[in-house]
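The complex appears here without one of its protein chains, the remainder shown in place.
Take a look at chain A:
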Amino acid sequence: MATHETGAASGSGAAPRHAHSGDGHSAGKYVLGYVASLVLTAIAFGLAFTHTLTPSPLVLVLLVLAGFQILVQLFFFMHVTEGNGPAFHSVAILLGFVFTFAVVLMSMWIMTFSSQVA
């Protein structure tokens, strides 16, 4: 975010500068997010590794854990609840959810054939 005039913010052309505006994201929030993502990953890995669940509930639990990961990313690292200006990021996230669900659910739908083949 480099080249805008000193002093004069050039309307909608002014890019936000986090480093200088001092918006004070505390280190604690990042650490908490980092620990939460590690814990979620560890649970998922442990469940997959130890085979404590049968495949179909396992997949369900993993999907739920993945959903939590997304939330951790959005709230602790990407600060979706903050920021001013037009809400471009809400549109982007909505589109992201549409695409994500499309990809995941449709891939499962497309791949059902392999269970019939096998």
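Note that a contact is a pair of C-beta atoms (placed from the backbone, for glycine too) under 8 Å apart; a residue touches a chain by one contact, two chains touch by 3 or more; residues count from 1.
Note that in this section contacts and distances are computed from a predicted model.
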Undisplayed chain, where the name is taken from the UniProt record, one of "Transcriptional regulator", "Carbohydrate ABC transporter permease", "NADH dehydrogenase (Quinone)" or "Cytochrome c oxidase subunit 1": "Cytochrome c oxidase subunit 1"
Options A:Val35, A:Val64 or A:Ala102, residue touching the unrepresented chain: A:Ala102
Chain A residues that touch the omitted chain in the full complex: 1-8, 10-16, 86, 88, 95-96, 99, 102-103, 106-107, 109-114, 117
